[in-house]
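Below, a portion of the complex is reproduced, with chain positions unchanged.
The first chain written gets the first letter, and so on, giving A, B, C and D; residue counts start at 1 in each chain.
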Amino acid sequence: MKISRRENFNAAHRLFRKDWSDEKNASVFGKCSNPNYHGHNYILEVIVEGSIDPETGYVLDLKILKDLIKDEVIERFDHRNLNLDCAEFADLNPTTENISKVIWEALRPKLDAKLGLEVILSETDKNKVYYSGS
Amino acid sequence: MKISRRENFNAAHRLFRKDWSDEKNASVFGKCSNPNYHGHNYILEVIVEGSIDPETGYVLDLKILKDLIKDEVIERFDHRNLNLDCAEFADLNPTTENISKVIWEALRPKLDAKLGLEVILSETDKNKVYYSGS
Amino acid sequence: MKISRRENFNAAHRLFRKDWSDEKNASVFGKCSNPNYHGHNYILEVIVEGSIDPETGYVLDLKILKDLIKDEVIERFDHRNLNLDCAEFADLNPTTENISKVIWEALRPKLDAKLGLEVILSETDKNKVYYSGS
Amino acid sequence: MKISRRENFNAAHRLFRKDWSDEKNASVFGKCSNPNYHGHNYILEVIVEGSIDPETGYVLDLKILKDLIKDEVIERFDHRNLNLDCAEFADLNPTTENISKVIWEALRPKLDAKLGLEVILSETDKNKVYYSGS
């Protein structure tokens, strides 16, 4: 059984590698590499897999999951510039793939090891990434 | 190949264990344990896995699935109080996890054993449960 | 110019007039009159009409509007039974129309008289009420 | 890790087997077999599974996936009559199941064999098919 919680954060970013020239960044990442950044309303679904606690009827109290997402994701990324404000992306290109991986890696150690974890991250209503640790 | 059908039902409920005091219920379930109930528009997706019938091009006629959901879920739970009106929850806390399990167990014997079954149940646009029988 | 803020609340209710018999309530309001209540995820859009403050570029700081909705609507109705827990509906049938009117009347005196006010309330994804004071 | 791209196409169709009488088609497929066709806004999600390219941070540049969907799906099916205009359905009943299979089979050879592929196709907001090649 899996439960999920959806949350949002609004951030600026730019697809960019420091070790590439501006021309190469522009050629590979197109308008997503605009030097002055652009931004998105990211929609995050965090899915936790486990078994029902027969006492509470919960796999996990969603308040715990909501607070965990708030501490590990929203406080770090909401209303931020991912490239400039977030150490995780100082040397990591903030593609939706990499953001998903960073979120998964931030949440994983905070959850009981017997619980499964998947994240689904939408950058726009047309683009999504699904990540479950590999 | 999997096909799915989405349906809705609107119900009142309260998270609550009869064998706990009101204080303990309130402490564990918070505002979801309000003694006079609250309610939700539940959104149910029922997913059936099978192979395409080469004659019809269907895995399963969705009219059959729609009618099954109507008989086994909508007729039982729509415009009801899950705690008071539904025998399934007389001694079972109506968390989204437990409601999903009750729905899965109601649908499973009505479908051919060679078909797979998963249910996805949303309590709000932020909370979902995925259940496929274990 | 109009600005709007969307918020949600989850509540139980029953369409019901105390001065009618159970039979008449059932005959007029159908399954919406189930004696043990049912419930909904209400979606509220509050629209405020005014002119842009040239200093801030805001018609109204949405944080003010969000807090106002929280105090006047969410705190009163969320995770409640409208019929039993909310004095406003002690003698008023909690139809979407009447809930919209009660919300509008709660918000109106809290907003500057020069601002216009409209509320849009959805009971389900098929049903909405628009109310602007008459 | 999986990435996905959502696109739409609008098409007419009719559920119909040439080798059946009109009566049998009507009896099995109901109003979906109306001889003059009806239509839908199909919503397609194409999911590609692979590993992150450490250089770009992409599993696959979504521009490549978007263009592939455009060439293989949108150009063929958008604003068309699936039964009359699309050779794929000359002798294949255009159920959502069969359309999904045709789309998967059109995309599969265009993607690197080491990438996984799943398609999710919605015919209406109540009906979906998930197909990943078997």
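Annotations
Here is the rule we go by: a residue touches a chain if its C-beta (ideal position, glycine included) is under 8 Å from a C-beta of that chain, and two chains touch if they have at least 3 such contacts.
Here the structure is a predicted model, which means the values were calculated and not measured.
What's in place is 4 chains of the same protein, and the file's complete complex has 6 copies in all.
Simple rule for what comes next: only the chains that are shown with their structure count from here on.
If each chain is reduced to the centroid of its CA atoms, chain B and chain D end up 29 Å from each other.
Residue numbers of chain B whose C-beta contacts span two or more other chains: 125.
If you sketch which chains touch which, the pattern fits none of the simple shapes: not an open path, not a single ring, not a star, and not all-to-all. Listed by chain label, the pairs that touch are A-B, A-D, B-C, B-D.
Those residues of chain B that touch chain C in the shared complex are 8, 10-13, 31-32, 34, 36-41, 78-81, 84-85, 124-125. Interface residues of chain D, counted against chain B in their complex, comprise 15, 17, 28-30, 92-98, 100-101, 125-131, 134. Chain A meets chain B in the complex at residues 1-7, 45, 47, 52, 55-59, 62-63.
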